[in-house]
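Here the complex is missing one protein chain, while the rest keep their positions.
Here is subunit A:
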Amino acid sequence: MREQPILQVKNLQKKFGEGCQHCLDPEIRQLEKNFCPYCGTIYAVHDVSFDLYPGEVLGVVGESGSGKSTMLQGLYFDIELAAGEVYINEPMLASQNVLTLSSQQKRYIRNYIYGMVYQNPLDGLKMKFSSIGNIAEKMIAAGSRNVGNIEARSKALLEDVHIPLRRMKEEPRNFSGGMQQRVQIAKALSNNPPILFLDEVTTGLDLSVQASVLDLIKQIQRELHISMIVVSHDLAVIRMLADRSIVMLNGTIIENGLTDQILEDPQHEYTQQLVYSLL
């Protein structure tokens, strides 16, 4: 019997702008990279479909502006997608396109099923609240009302991500970028979400911190069997984390398959260029 995907994504669309007679019809559309030269409408995500299986790490590679983050923010309901279907293999959400649910139900999914680590910690953390408070927020949102339990779980998570407990009451704005990123990871993991989104988690971190954050993600995946979507433009990160990868260019998927296969034998012109430019 074949395994059921935990997350099914079908034909996601996102455009910024109204569109015009030259670009609204996909048949005759003539885009310059991903934008229409006549009206300036950007087709950020165009017809993206993929499946995510339980316990799997899916890498998403592509250059800046290829629609990786937009797609992820759409999946996490931070931005509204224009069209498409997303199915989550959870009993209570069976065969429902989660993009069409009410904002309360979407919030439920964010609190219980999804975890998100943003590229910029400012998006994922409240900088005026303590680190332990930031982790607690997600548990409170999921209905936990017991300070003892919340505190114990937050402390365990902070230890997991190697943040000294003596700094737990400090605000993350006092932390270095790597530490902020690790607080975000702890927060994202607080409710044991089955699906975790990681958006450029190591970009901008120094090499030793990068290594420890990657180690941590690898360890989480091994121990908790969380399914992850890892967005990165860094092929080394993708090579280390992802089992399967998709390559995006100008808002569409141009190649997908096993990560090793893509890196060893790239088919598409852009992927070839990407792989060969790897130092």
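In this section, a residue touches a chain if its C-beta (ideal position, glycine included) is under 8 Å from a C-beta of that chain, and two chains touch if they have at least 3 such contacts; residues count from 1.
Assume contacts and distances are computed from a predicted model.
According to UniProt, the chain absent from the figure is "Alpha-D-ribose 1-methylphosphonate 5-phosphate C-P lyase", selected among "Alpha-D-ribose 1-methylphosphonate 5-phosphate C-P lyase", "Isoquinoline 1-oxidoreductase beta subunit", "Metal ABC transporter permease" or "ABC transmembrane type-1 domain-containing protein". If you put the hidden chain back, the residue from A:Met127, A:Val147 or A:Leu278 that touches it is A:Val147. Set against the missing chain, the residues A:Gly19, A:Gly67 or A:Gly133 yield one that touches it, A:Gly133. Hidden from this view is one chain, which touches subunit A at 103-104, 107, 126, 128-130, 132-133, 136-138, 140-141, 145-148, 150-151, 169.
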